[in-house]
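Just one protein chain is left out here, and the rest sit where they should.
Each chain carries a letter (A and B) given by its place in the written order, and its residues are counted from 1.
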Amino acid sequence: MGQDTRTNDELDAKLKHYRLNRDEHKRIAGLLGREPQGVEWALFSAMWSEHCSYKSSRVHLKGIFNKSPRVLQSFGENAGVVDLGDGERVAFKIESHNHPSFIEPYQGAATGVGGILRDIFTMGARPVAVADYLCFGRPEADRMEKIVDGVVRGIGGYGNPVGVPTITGQTEFDSSYDKNVLCNAMAVGLFRPGEKVFLSKAKGVGNLVVYAGAKTGRDGVHGASMASESFGQDSEKKRPTIQIGDPFFEKLLIEACLEVMKQDLVVAIQDMGAAGLTSSSFEMASKGGVGFELHLDRVPLRDSSLTPEDILLSESQERMLMVVEPSKLKDVEKVFSHWGLDAVAIGEVVAKKTMTLLWKGEKLTEIDPELLTEHAPMYERPFEAWQPMHRVSDVSKVVSKATTGGKLTADAIEAQLLSSLSSPQGTSREFIYRQYDGHVGASTAADCHESVGALRLKDSGRGLGVVLGCRPQMMRLDAEAGGADAVAFPAIELAAKGFEALAVTDCLNFGNPERLPVMSSFVASLKGMNAVCRTLEAPIISGNVSFYNETEGRNITPTPSTGVVGIRPSVNAIPKSAFSRKGDKVYLLRWKLFTNNGVLGELAQDERRAFGDLTSEGALQSLKAAVETLRRLTCDDTGLVSSSRVVGKFGLAYALARMCLSGGSNGGRAGGLGLRVKAQALSGLKWSAQDTRDVAELLFSENSYEVVLASREDAAAFKSRVAAVAIEAKVASPEIVELGEVANQANGEQMLSFEAGEGLPRQLDIPVKRLRETYEAGWQKAFRLK
Amino acid sequence: MAKEFTFGVTVMPRKEVLDTQGRAVEETLKREGEPVVSARVGRYVELKVTGTTVKEAEATAQKISSGLLANTLIETFELKLL
Partner (left out) sequence: MGKSRVGVIRFPGTNCDRDVFEAVEQSGAEAVWLWHGDQFDFKGFAALILPGGFSYGDYLRSGALAARAVAMQSVREAASHGTPILGICNGFQILCESGLLPGALSRNHGLRFIDAWVDLKKAGGKTTFGAALKVGDGIRIPIAHADGRYIIAEENLKGLRDNNQVWLEYVDNPNGSIANIAGVTNAAGNVAGLMPHPERAYHEWMGGSDGRKLLEIWK
């Protein structure tokens, strides 16, 4: 009896240390036919962690729409690969580094960028772009200023030296991220014609297993299993050794790896990411249906006191594992040494499907790799069918008292617009973008200042568009609609710049999956995303799941961030996101599917209200119509459409204000061009005769989907062009509202004006200069960071 | 009566974390054939603080060092009264 108790206590302590539960222990013992021993505990701990095994999400990820004729590689490798035609292909993926960025913001964000870059060049693609999706807490939350500063510095501190431009980003603020920020980094890599895609599948009995790059230290031991746990107050204390990224080393590693691949010297290759050597070696062997004999004592060490278990679990950065034919080892060593790096054979491929781990000649374990990679438990966590809580059946109920305080005056609209522009959600992100090198590579055609980042592909001259998605306010409103929007909104942004969306990567940031509402929102948002991906034939080809974004019992907003990549025939005449050509007519194209009281309603703590839907068959068809129509209007070199912007947070008023601010790091000091919005336009904003929302409410409501276009064509010509394009695409034409004309000079300066008319007692004139000052001052109002 | 005390604060990367600068310096020197075994790069701060006693001044310097001058997650520091 006493004996049993002690054994149980010991077992529980061991399970706690290795972050496994009793059922999992039973499963391990069953698979092995005995109790796990020695390093096997560490192996199972790492490989069966949520982070590596996807044990809570796998059952749902199986249903993801992930194929199209363009997809060359979907899930299962380091990144997905899409065929662009003309021999050009892109690899891309987005990944989270949330917990490390909260603990040590600079290194957390920096190593996040480093890790995602390795996922890309592991495939043989040269990284050509980075994009960052960041969610921070309220500026006044504890440590938030330091975290924002550190994360932004960290991304720049790694991305800039390594020589990959950051071409787009999205930054959100909400109290649900106060103690659990999100730092998701996306990387895009390019295969030029003739360049080969490399995979991680080990092959060839007798081939060598070669370790390359940085030496192994104590960095991040147990990192993978930590990333799979909720945060408590003691999280800052129980952290593993902080992983330090070295972008200089990574740059050398990129060049060396791409060179050995160019010379066709490697059979298979994989970076050492989460769970380090363990996951890379076990996955490579498992995929190849072979075994490895690994001599852990041959691993180059930075710290000679590391134990075999430390070596297996270390998450030291900038390391790769390769399978190399013995005759080519010399050439591999030569390439790496040219770049000042080590490449060391630490084992070999064996026919028997067994991983044999050795330490100074002593056998530590012999184990079938598939037990760890394929036999992890798969949980069917409970969830409920999604019930949209905020959906109303009457569009007139979608109001936000905040907009006018009940009084409809021009003054109230002006005050609201200015406060939106200076709020953390609405203010300029220049502080962030300025710190990123957006132009290294000399291929950037549209940088962070545009709503879609774009690169010119050197060989074909075509444009590659990159944009991020997921609006947390939509997720808080309705996880299914928010999930749909996380793909639809960026796809429409791409289309409004003339890009065809090709494929999607996603980073599913959620709270604790063992909680019913979290799991339910996960399932619902995946359903929404899937429906849109299928409709637009833009499959999800890569990504990751980050569960347990829960701190002290509070879960984050469900945040399935996305990265969408698109193609355009050229980079000439991409519409700007701000007004750029005087005299152009400004139109609002509308597909009225879904409307809600938006960020403004949320800030005012109004009751959330939404009307319509995004996932019914009709809505999905309209979505397709929007994408097809917009792309055809903007994809050529004629420059017919000079500017475009999708209406998002804070509705139309905010979108128009932003368009008045000639932007971009190359925007010049012109100061922007104004617009006078016609009286008829304002009265034309109602959704229907039953829509009782007043002008102020309509100006700030967030509608899916509305796009502002500026074109040199007059109304008759533009409308007939839109109609013709819709017929060509076999879709219905959108509603078109004429808003006014670009440039609105009054009293010697450019103004954003709204003419008096029905619902607006007097004309409202706001100087563009004032909009700019307010927009730019907002950041400093929120943070003391300069 | 408050007096001024000057402290030399040496901040170094923790032994177990990677010292990226030190590695680059060390390898460059080794490549040049210098008889260098290792190089580690930290920074040095001279901090003048006021206090009524050495003890009080040292507590202040200690607080400043751990709170700002060094990131104790990845660095250690040493105070020396000058």
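To be clear about the criterion, contacts are C-beta pairs under 8 Å (C-beta built on N, C-alpha and C of every residue); 3 or more make two chains touch, one makes a residue touch a chain.
Here the structure is a predicted model, which means the values were calculated and not measured.
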Seminar exercise, completed: Touch assignment to the omitted chain, from A:A445, A:M475, A:L656 or A:V742, lands on A:A445
Problem set entry | Residue touching the undisplayed chain, where the options are A:L43, A:A131, A:V151 or A:L252 | A:L252
Exercise. Of A:T356, A:S396 or A:Q435, which sits in contact with the chain we cannot see?
Worked result: A:Q435
Problem set entry | Listed residues A:N572, A:S683 or A:S733, member touching the removed chain | A:N572
Exercise. Touching the left-out chain: which of A:V162, A:A212 or A:V599?
Worked result: A:V162
Problem set entry | Contact set of chain A toward the excluded chain (per top definition) | 153, 156-157, 160-163, 246-249, 251-252, 339-340, 433-442, 444-445, 456, 458, 571-572, 664-666, 786
Exercise. Which residue numbers on chain B touch the omitted chain?
Worked result: 20-21, 24-25, 28, 32, 41
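Assume only the chains that are shown with their structure count from here on.
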For this session: Between chain A and chain B, tell me the centre distance in angstrom, where each centre is the average of that chain's C-alpha atoms.
Result: 38
Exercise. What part of chain B is in contact with chain A in the complex they form?
Worked result: 15-20, 23-24, 27, 31, 71, 73-74
Problem set entry | chain A to chain B touching residues, read off their complex | 103-104, 107, 214, 217-219, 239, 241-242, 244-246, 248-249, 302-303, 316-317, 340
